[in-house]
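Notes to accompany the following structure.
Subset of chains shown; positions unchanged.
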Amino acid sequence: MNPTLFRLPGCSQIALELADGVLHLTLNRPAQRNAMTQTMLGEIDAALDAVAPHETVRAIVLRGAGGHFCAGGDIRDMQAAQDAPVAGAADPLFALNRAFGRLVARVDAAPQVVIACLEGAVMGGGLGLACVSDIAIADRAARFAMPETGLGLPPAQIAPFVVARIGLAQARRLVLTGAALDGAEAARLGLVHFVTDEPEAMAERLREQLTRVRRCAPRANRVSKDLLLKVGAMERDALLDQAARSFAEAVRGDEGREGARAFLERRLPSWAAAD
Amino acid sequence: MNPTLFRLPGCSQIALELADGVLHLTLNRPAQRNAMTQTMLGEIDAALDAVAPHETVRAIVLRGAGGHFCAGGDIRDMQAAQDAPVAGAADPLFALNRAFGRLVARVDAAPQVVIACLEGAVMGGGLGLACVSDIAIADRAARFAMPETGLGLPPAQIAPFVVARIGLAQARRLVLTGAALDGAEAARLGLVHFVTDEPEAMAERLREQLTRVRRCAPRANRVSKDLLLKVGAMERDALLDQAARSFAEAVRGDEGREGARAFLERRLPSWAAAD
């Protein structure tokens, strides 16, 4: 399927660009350090919808405009939600908060490889998003923290994703003290995979990782990511049964056959050609 | 609630001191390197009971008297339990062992922030206790080990807490070889958060961490810790629903309102005043 055959949604708080099979998604409220609003959540959701079915879109690169990744939830947006008339049973604060958790879960499970480029503030919900990337590259001077409890609030929707990322032992200290980490400390805790020292080095690391992603077969990557995310959520033998069915299907499928041929012919497989 | 309005229990094997919203709980059998007995377990339990309902008590600092944290279970106490007449169906060895696991689980879930200051021997059950702290500070020369299998016994009650803390890969090596770690190695494995080189540096690190804890809202910290501990034990969507309810309640509660005001007025919130 040709990536030019589908349309990206119109957006006001994020910027979208599709190039070489990569969706570049930039949080775009630089004056608010890209603090997230309900509008922004909806726009990210629509962008994920647009690319989800397209195997030609191999990766999604998440970034923030203006030197910060994301400062968390927008307090003014939250106050607006709080002041909204509670027509019917729904609590707007509950709904706003819960919607954010659904988005994080959705980014976690995106069929594409999600790469986060992390600079400046990576706070609260922004840290939650960073925790569900497949590849995270951090600027050494980036600042990771969950300041919620200092504001009298729990880091409600990101707690499970932070624990899944860095483990309970590190999560409990960070949440209960509001401590901040720089890029190197985030790498040491396994929150990010790479640390770079300047924008050009980050761009170079990103190019390298995208090259690697393109050498992996699109459908095999989708199937593999789905398997990895089911570990712990499914009984192990049932998961291994499902995995063996996926394996047999892949060997017989076009990717498996092309992969075996390319291996024997000592050449790159067709899906790596876009490089 | 004024912390001076409740009484701490009388104790013979631990020492208790309440100051500035912090309960200092010191294992106090220095001649036995603070090896744990049934009496000591009961005293720790009573101390946790005494402070549990009090939001003014923000943290519990666990330490050992005399240069060691805790050498594990007291062998003489165990032999006494073994020799006790088995009246009724209960097995005293089973009961003694199981009671220790209940205490570790209880410290894990204490509503306060639990900070462990770890020196000298941190062995067996002592290592189990260290594994459920929210913040662990280790002396570089401290010695962490699970020597149980060398004595012909399984590290029965601490196994799940050690795996939760450092992962299965590290736990299986340490348990099956009885290997010892120093403070720096314990930090590398994520068993502790900080390493210090002398008592004064440990005291300074503790003061710093207590200052951080006081900047976090008491109820928000309780709610957050509860959420973190439920990750993995509850289905994720159900946990996120509960988290969103806690969030909405916190925004509307006194802490959330004070947190928002303090943020806008660029001042410390009221709960940080005790500093």
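Note that the chains take the letters A and B in the order they are written out, and that residue 1 is the start of every chain.
The rule is short, and it goes like this: a contact is a pair of C-beta atoms (placed from the backbone, for glycine too) under 8 Å apart; a residue touches a chain by one contact, two chains touch by 3 or more.
Treat the numbers as computed from the prediction; the structure is a model and nothing was measured.
K.L.:
When 2 copies appear, how many make the full set?
P.N.:
Total copies of the sequence across the whole complex: 3.
In this text, only the chains that are shown with their structure count from here on.
K.L.:
If you average the CA atoms of chain A and of chain B, how far apart do the two points sit, in angstrom?
P.N.:
One centre to the other, that is 34 Å.
K.L.:
Please output the residues of chain B touching chain A within their complex, sorted ascending.
P.N.:
Per the touch definition, chain B meets chain A at residues 113, 131, 134-135, 164-167, 190-191, 193, 209, 212-213, 215-217, 219-221, 223-225, 227-229, 231-232, 236, 239-241, 243-248, 250-260, 263, 269.
K.L.:
So in the complex, the part of chain A that touches chain B is made up of which residues?
P.N.:
That would be residues 75, 78-79, 82, 91, 93-95, 97-98, 101-102, 105, 148-157, 159-160, 163-164, 167-173, 175-179, 189, 232-233 of chain A.
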